[in-house]
Each structure stands twice: as structure tokens, then as C-alpha cells.
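Could you have a look at this structure, given as C-alpha cells, before my questions?
As you look at this complex, bear in mind that one protein chain is not there, while each of the others sits in place.
The chains carry the letters A and B, assigned in the order they are written, with residues numbered from 1 in each.
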Amino acid sequence: MTMSKQSDDLTQPLEAGRTFFNTGMTILSGVFTLLGLIPLFLVLFYVLSQGFSSLNADIFTQLPAPSGTLGGGFGNAIQGTMIMVAIAASISVPIGVLTAIFLSEYSRDSGFVQYVRFGVNVLAGVPSIVIGVFAYGVVVTTSGGFSAYAGGFALAILMLPIIIRTTEEALKLIPWELRLGSFALGADRFNTIARVILPAALPGIITGIMLAVSRAAGETAPLIFTALFSQYWLEGLNKPTASLAVLIFNYATTPYADLQHKAWGASLMLLILVLIISIVARIVFRRRS
Amino acid sequence: MTASSKPQIENLTTGSGKLQADTIARWLFQGAAFLVLAVLVWMTVVMAISAMPAISKFGFNFLIDKTWDPIQEQYGGLTFVFGTIASSFIAMLIAVPVGLGIAIFLTEDFLPENVLTPIAFMVELLAAIPSVVYGLWGIFVMAPFIRAFETWMNTNLGFIKIGDKSIFGTPYGPGLFSAGVLLSIMILPTIASISRDVLKAIPKSLRNASLALGATRWETIFRVMLPAASSGIIGACVLGLGRAIGETMAVTMVIGNTPQIDTSLFAPAYTISALLANEFAEANEPLHIGALFYAGLLLFAVTLIVNVFAEIFVRRVSSGRQ
Partner (left out) sequence: MSSTTTTSNAYQVRNMNFFYGTRQALDGINIDIPAQSVTAIIGPSGCGKSTFLKSLNRIAEAETKVRIDGQISLFGQNIYDPKVNLTQLRRRVGMVFQRPNPFPMSIYDNVAYGPRVFGTKGNLDALVESSLTKAAIWNEVKDKLRTSAQGLSGGQQQRLCIARSLAVNPDVLLMDEPCSALDPIATLRIEELIENLRTQLTIIIVTHNMQQAGRVSQNTLFFNTDESRIGQLVESGLTKEIFFSPKDKRTEDYITGRFG
């Protein structure tokens, strides 16, 4: 068989079936894209509209009102989130940045690198609730109770892969010629990294750390049974600690409108943090790559 | 050594003080990297040891037993395993086609590049919203919508049954279906963004070859682009699945937290992650804690396997395309 010569007419229209399939799929993919964006706008819309009305000065400075009474705030949750994220950052930033340097700068001479990179990817995929279970097993059971330490520890493990990935990304954006230039002047690897590479990559690294911080600040699952929650200002790092994320979870599942409103307010704060940092990160990594 | 006035020539082979700092630094970097791997091992060991009381008591029966009763100290995880699988399955059913549709839409030239780039960024932003915020939104905004949809389905399609029970049973709002829909929104950016990157990496020449043979745009996409990108797309979907399986807060807030296996898509259910979120803080009995660790270990193992799979698929793409 040879494929028969079709009519010479170039304007003979595409068969109806093929036309239908082609236009139909175009429309479908457009509809899907719209469908994917709708939740984003809906979430933003509701968090903004519900959240703004609940924000006032008390929110930041007051403790939660005794149950059954209106008013009060969640200053302690803001404080708790900040403290636990600080604990987490102080653990994960040094380990994360050092690991990323190893991955980026020593990848040429070590087979170990690919195992580490694999491990980092696996760690990034571990559900945050499992990290919470781990932190419970390591810190809560051995130290005898829920604490800011335990929460910070869990958040640190959560932040680790994010910091490693973004830092490695930032280091890889530094042109290889810069390293060669430094080597050619007789500098060793350590000096090249410390004096040339790190300063050049600093904006990217800081952005990565901020991304990890914003992600950790919004995380709930690793905190509910490590830091638990508290109605009071922080009494010590070894005591149960409030956080914005757990507050949203607790308040959202109560039947009280006043508390639900506060949950929207806390969501707004987290969302603003996340959005600003995401947009900054986008700009930093966009411009440099 | 005698003092000499002629300029000293450094021996090129001896290690100077600087070189030692270099070695120490290297060990420091390598040590940190080692620590990251150690965390994974540590995690496995701690969870396995803590789960031991429950593992030795229930063994693999844990997986097929439906009873979860802290008072009788009888722990079986089947209802939670079911809820996890079912909610993830619903999420994938929605997110895979929609995510692929978005990925294709963003790689084709239906709209100019300066419109598509912000859209792609907005899709990625979906991944940045904290899970608990999705949960809050799910309870107060999405669930009422879903209930209306479920009511409609129940009235019109309620007659479709397994045995004598409807698939589209009583509309609750919070339940398996709500959890699946919310999960699909949350894993959408994973599937869409990675698939888009993979599709973008396919050489333009393949696309042109197909068009030059007289194929239409969508014939080219289905017959050439998607098959060529299949490995990476599977990787993206598996990564999305891993996220769905482990996702906790949003699911806990909308799934209804009822340990049961119901034929109705709309019935409340329970997932492993929600079980951990709800019971860990209040568990006191060693066996209860052990059973929760067992469930946690199970979740850890499953997501580990899923992520290793995804890693292999995605890696095949990056190594296959040079």
C-alpha cells in the first residue's frame, strides 16, 4: 500500500474530528489553568477580607481572653512562633549552609555528594507530621514534656532541606570563572569559599533562609505535640509554648465566632509573611539567573 | 637551617598553615553533610524503637485490623490506611489531569510569555500557603460549597450503589471528598510546576518535526511531547502523591475524623496523619504511644518509598537529557 495522494486542494478543511479534538483540548487546558488559579484567589480573598477586620493592637500585645469572654489577643503565639523559629534557625542555618557548600563546591571530587543530595531530597519529602513524631520521640519523651525546644528541634529538621537546596542554588549561580580566578591567585578552596563565593552568594543564601523561616512559621503539624500550646506568655524554653499555626488549628475548630475571627487574623499574618518572602525570593533568584 | 639573605623559595610540596585550614574546612563541610544523612537514619531508628511495643504486640495485623480502641488497648490501623489511600486517590484523580493541563497551557504559546510567567508564579504560590490556612479556608469556605455539590449528587446520582449502600450517600460537607478536593489543590503546584519544567526541557526540534509532518498542535502534544516527558511527569505525580499521603493539618480539619470505612464518597473518614495530629498530645499509655509511633513509622516508610521512586524518575529525566 502507498498512502493515497489526497486532493490537491490545500484549503480542504481539517477533518471535523481532528478540529474538534484540537480546539477542545485548547479550551480544556485553559479552563484547567483557570480552575487552578481560582483557589489561590479565593484563599487570598477570604484571608484578606476576614483577617483584616480582626486585626487590632490588642492582638499583638494581649494574651488570649479567658474562655467565654470576648477580646484579648494572641501576643504569646506571635512570641512563641518567633522564639521557636529562632531556635530552629540557629540549628538548621549553620548545618544547612555548610552542607550546601559541600554539595556545591566539592561535587567534582566526591561521590559522597550524590548520596547526600539524595538524602536531602528524601528528607524534603518526609511529611512534617512524621518530623513531629520524631521530635516527640527524641525530645519530648527524654526531656519529660512539651517545650519550645522540642518545637524548635522539629522545625529545624523541617527547614534543613529547604536551606540546603536554596543555598546550593545560590552558590551554583556564582560563575565558575570566579572560582578559577581565585584559585589562579593562589587561594585555596577554603579562602575562595570564604572570601569570594560566600559574599557573592549572600543575597541568595539569605533569601533561602527567609523562605525556610516563612515555611517553618506556618507549619503546624510538627508543633501540636512537641510545643503543644499555651494560654500564657513564655515561661521558659522547657515549657509548652504557643504558636500562631497551632492557634489557627485550635481556634478554627471551636464554635466561637470571636475565636474563629482570630484564626483568620493569625492566618493573615502568616500569609503576608509567606507571600512577601516568596515574591522577594522570586525576584532575587530571577535576577541572578 | 642557616639564615640567608637570598629570597626564600617556598617548597611547593609542603603543607603550609593555610593548607591545614583548607583541610579542616573540608571536614567541617563534609561533617555537616554527614549529619544530614545521619538525621534520616536517626529518624528511622527512633521511630522503630518507639514503635516496638506496638509492633511486637500487633505485628502485621495492625494493617488489617479495623479496631482502634484506647480503652480496650486494641489498636488496628486499617481505617486510617483506608482514609489515607482514598483521600490521596481522590486528590490525584483531580490534580493529575488539571495539573497536566496547566503544565501544557503554560508551555504552549496560547498567551504571550509575559502573561504566562506570572500565571506560572501564581500556581507556585499555591504551594507556599500554609497547610493550616488551607484547613481554615476549607472548613469555612470550601466545605459549604462541597456540601451543596454533595447534596446535588446525592439527589441525582444517589441511586448508584455498592451492595445496598450509595456511593454518593448522605452529604456531610466535611468528609473524604472534601479532604480529597482540598488535597488536590495543595498538590496541584507540585504536579503542574515540575511537569512544566520537564515539558519545557523537550527539544523544540521534536515538536517541529511533528508539526512538519502535518500533525496538529494537540496531536503533537499527545503523541510526541507527553510520551517524551513521561518519565518526568510520572516523577512529578509521584511527588504529588507523596505530599498528599503525608499532608496533615488541612486534612485533619476537613475529613471529619471518624475511623470508618464507608462506601459513600461523602462520608467522614480518618487518615494516619490526622490520627497522629489528634491523639499524640493526649496519649499516655505506653501501648497507645507505641501504636501511634507504629502508625507514624508506617507513614514514614510509605512516603520514603514514594519519594525514592519519584527521585529515580525525575533523575532519569535529568540524566537522559544532555
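Just so it is clear, a contact is a pair of C-beta atoms (placed from the backbone, for glycine too) under 8 Å apart; a residue touches a chain by one contact, two chains touch by 3 or more.
Remember, predicted model here, so these are calculated numbers, not experimental data.
S.K.: From the listed residues B:Glu124, B:Asp197 or B:Glu219, report the one that touches the chain absent from this view.
M.R.: The single option touching the absent chain is B:Glu219.
S.K.: Which positions on chain B touch the chain that was left off?
M.R.: 203-216, 219, 223-224, 227-228
S.K.: What does the interface between chain A and the hidden chain look like in terms of residue numbers?
M.R.: Interface residues of chain A facing the absent chain: 1-6, 8-15, 18.
Simple rule for what comes next: only the chains that are shown with their structure count from here on.
S.K.: For the complex, give me every residue of chain B touching chain A.
M.R.: Chain B residues touching chain A: 18-19, 21-22, 24-26, 28-37, 39-40, 42-43, 46-47, 49-50, 97-99, 101-102, 104-106, 108, 110, 119, 121-126, 128-137, 139-141, 185, 188, 192, 216-219, 221, 239, 242-243, 245-249, 252-253, 273, 276-277, 280-281, 292-293, 296, 299-300, 303-304, 306-308, 310-311.
S.K.: List the residues on chain A that touch chain B in their complex, please.
M.R.: 14, 18, 21-22, 25-26, 28-33, 35-37, 39-40, 42-43, 46-47, 94-96, 98-99, 101-103, 105-106, 110, 112-113, 115-116, 118-123, 125-134, 136-138, 141, 146, 157, 160, 164, 188-191, 193-194, 214-215, 217-221, 224-225, 228, 245, 248-249, 252-253, 260, 263-264, 267, 270-271, 274-275, 278, 282
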